[in-house]
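Mind having a look at this structure? Questions to follow.
All protein chains but one are shown in place.
Which chain is which? They are A and B, in the order written, and residues in each are numbered from 1.
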Amino acid sequence: MYLCTMPMNKVKLALVAAVLAALAAASAAAAGTNLSLVGYSTPKAVMAKIIQAWQQTPDGKDTSFSQSFGASTDQARAVANGLKADLVFLSTGDDVNLLVDAGLVDSKWNRQAYDGIAADTVVVFAVRNGNPKHIKGWNDLIKPGVQVLTPNPFSSGSAKWNVLAAYGAQRRLGKTDKQATAYVQQLFKHVVSQDTSGRNATNTFLAGKGDVLITYESEALNARLNGQDIQYVIPRQSMLIELPIAVLKNSSNKDVANKFIQFVKAPTAQALFAQFGFRPVNPKVAKNYADKFPSRPGIFKIDDKIIGGWRHADAVWFDPNKGRMVQIERAVGGPTSG
Amino acid sequence: MRRYALRFTALGYLLLVLLGPLAMVFVRAFDNGLDALWKTLSDPNTLHAFWLTLLITAIAVPLNTVFGVVCALAIVRRRFPGAGLVNAIVDLPLAISPVVVGLSLFLLYGRTGWFGPWFQGHGVQILFALPSMVIATIFVSLPFVAREVVPTLREIGDEQEQAASTLGANGWQTFWRITLPSIRWAIIYGVVLTTARCLGEYGAVAVVSGNVEGKTQTATLRVQDAYENFNQSGAYGIALVLAAMSVIVLVAMTLLRPKEEAA
Partner (left out) sequence: MRWEGLRLAETAHAAAIGRPSRRSSREGAAAATLSLGFTTAYLSVIVILPIAALIWASTQGGIRQFWSVATAPEAIAALKLSLGAALVVSLLNAVFGTITAWVLVRDDFRGKRVVNAVIDLPFALPTIVAGLTLLALYGPQSPVGIDVSLTRKAILLALLFVTLPFVVRTVQPVLLELDLEAEEAARVLGASEARVFRSIVLPNILPGILSGVALAFARAVGEIGALVLIAGNTPFKTEVASVFVFLHIQGGDQAGASAVAVVMLAISFATLLLIGGLRFLATRHERA
């Protein structure tokens, strides 16, 4: 009987092989260069469009992309641990520095055009429709009963920006270093959930948790584009989020990767960024979209004196053993690692 | 009266926990209409995800089948010291969490692992590439064929095999003509279970794969990816296909179990 079932098994085997072959053909990568892009958690949609536009250009005609998106610091660590990449598009210079320290990115990455930045955005508060808790500024976040969402600063780039924005806003209002740090601790007492990435935090907020989500302006706009019912407020004191893009030293496609980065900073891609809610770094394109992106007098940057740049901020706030966030998380019962 | 109460309880429980949720997959997959569903399923990265899942399964299942049969024969027919330990180790993947599996592979083949530097030095990518995903899937689906074949071998005894060898058959002939046919339904049932486990693997592969779309993203990883990228109907669409595959497996299990138990 076993021998009688052999022909049937052969037919089944042939069918399976045919299906596999068909699927493989359907998904086969185009001939030419394949670039691996490792990105932070939220820019998948805009990168898809930018890549499409790039593939219409003579430089990008025969290139295909493999992409991975996730929490910025986690992604940087994965690349340091061996995840193959030609380019990284992360959300903080801190995470790119992680790769510099691992010997994978040139330490002069931020001497490229626009300081190595592909696009900007700002820290905003996403709130429920109608803003029922009347949240306008940072002090509204620590009012009794307000539940705040922000990701885990040990895994997420967005979370790092949020922490520094919260601290910097207080310093801009005249508070001392100690008082501003105390504010951050107060804030984290109101945090009800710390997801691994900015995108996960958005999803948690959209699932109904929390009163306010501290996130990227680009993420709030992107969610709106996807039909999600989301309203946001830009506080007077907010931080400019600068999103870095860099080539890896061990990439076998460095030339193509660099050309792609140049394309990302050129008007076509910058306009696409603007359409997807990012603030362009290219000043001409930025002017065209000025009314979409309101400016705030109180916007400060990572390199301003009160923050002191990524190396300093990393040592002070995000060091896994001695950083201030470790102590704050311990005090509020939050995660002490990514 | 009691009969109806018990029946109602059992069926109600199944409806609430199992069937109700499953029915929702059908509903939600068609949320945005047939076109949107087709778009998601025909996306090249989705097709690649399915292909990758099938490829890993096509590698893991035959390997675990051969292992399962050889191991079962070794445990049952050759009484050796430590057979009990081998039996226990084979059962281990059933009790271990998939993340623990993923972590152990990460530690073994990672940058600071025992084998990692050697492989990296020779330019072979284990982590964040197909090899680690295959090893992880083999690990978690290891026991099924062995667990089905061992009790069957024990039950049928070795008289026929002994008889065959006295009649002059060599080891291979005995295996092919006597042993194999008598355990064939156990093997097939075990293969079905192994296939189901491979198709559905998530935790271990999620840790080691790097989740690169179009390269190391399996169908199960893609479900999560779609859900987290505001493409819920896409997530449900992929889940629908996976659920359909599971139903096929389930039908196979149901049809084969009586044969397996009778053998």
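One rule holds in what follows: a residue touches a chain if its C-beta (ideal position, glycine included) is under 8 Å from a C-beta of that chain, and two chains touch if they have at least 3 such contacts.
Here the structure is a predicted model, which is why all the values come from computation and not from measurement.
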Where B:Leu22, B:Val124 or B:Leu180 are the choices, the one touching the absent chain is B:Leu22
Answer key for A:Asn34, A:Thr181, A:Gln194 or A:Gln270 versus the chain not shown reads A:Gln194
Given B:Leu130, B:Ile156 or B:Met253, the correct residue touching the omitted chain is B:Met253
Where subunit A meets the left-out chain, the residues are 70-71, 73-74, 77-78, 152, 154-155, 192-196, 204, 206-209, 320, 333-338
Logged for subunit B, residues touching the omitted partner chain are 2-3, 6-7, 9-11, 13-14, 17-22, 24-25, 27-28, 67, 70-71, 73-74, 78, 80, 86, 88-108, 113-114, 135, 138-139, 142, 159, 162-163, 165-166, 168, 170-171, 193, 196, 199-203, 206-207, 219-220, 223-224, 227, 235-236, 239, 242-243, 246-247, 249-251, 253-254
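By definition in this document, only the chains that are shown with their structure count from here on.
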Per the C-alpha centroid definition, the whole-Å distance linking subunit A and subunit B comes out as 35
Subunit A partner, complex, touching residues on subunit B are 44-45, 47-48, 50-51, 54-55, 58, 110-111, 116, 120, 125, 127-129, 180-181, 184, 210-215, 228-230
In the complex, subunit A touches subunit B at residues 1-2, 16, 19-20, 23-24, 26-27, 29, 36, 38, 44-45, 64-68, 70, 78, 80-84, 199-200, 203, 223, 226-228
